[in-house]
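Just one protein chain is left out here, and the rest sit where they should.
Our next item is chain A:
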Amino acid sequence: MTRIKRGYIARRRRTKIRLFTSSFRGAHSRLTRTITQQKIRALVSAHRDRDRQKRDFRRLWISRINAVIRGNKVYYSYSKLMYNLYKKQLLLNRKILAQIATLNRNCLYMISNEIIK
């Protein structure tokens, strides 16, 4: 059998992975074996966190709405607001309500007063 060197095949594959990992810290962007592992971990985290992102933002919106609603009246809370919202069949979702709460608080008070009636 003639001797065959592997040449540049492995290197070509690894430079693509190295490009992905180029902004990582320390050995995670320098050592070849660590680079392959870190790329896999990064992609796994990204996949998992894309689903978590939806959950996390909804939690944040709910906390912000709750903070503003409780600050307005005694014995009023996010849960009661949502109940009233559904009763009046208002289709505003939590994202929009949270942005209204942060940027234009009086508008949210107007909405909540309307739906309490």
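Basically, contacts are C-beta pairs under 8 Å (C-beta built on N, C-alpha and C of every residue); 3 or more make two chains touch, one makes a residue touch a chain; residues count from 1.
One rule holds in what follows: contacts and distances are computed from a predicted model.
Of the candidates "Ubiquitin-conjugating enzyme E2 variant 1", "Coatomer subunit gamma", "Large ribosomal subunit protein uL13c" or "DNA polymerase delta subunit 2", the chain left out of this view carries the UniProt protein name "Large ribosomal subunit protein uL13c". Of the candidate positions A:Ser22, A:Ser79 or A:Gln99, contact with the hidden chain is made by A:Gln99. Within the complete assembly, A:Ser63 is the residue of A:Ser63, A:Ser79 or A:Asn113 that touches the hidden chain. Even with one chain removed from view, chain A keeps its contact list with that chain: residues 57, 60-61, 63-64, 67-68, 70-71, 74, 95-96, 98-99, 101-106.
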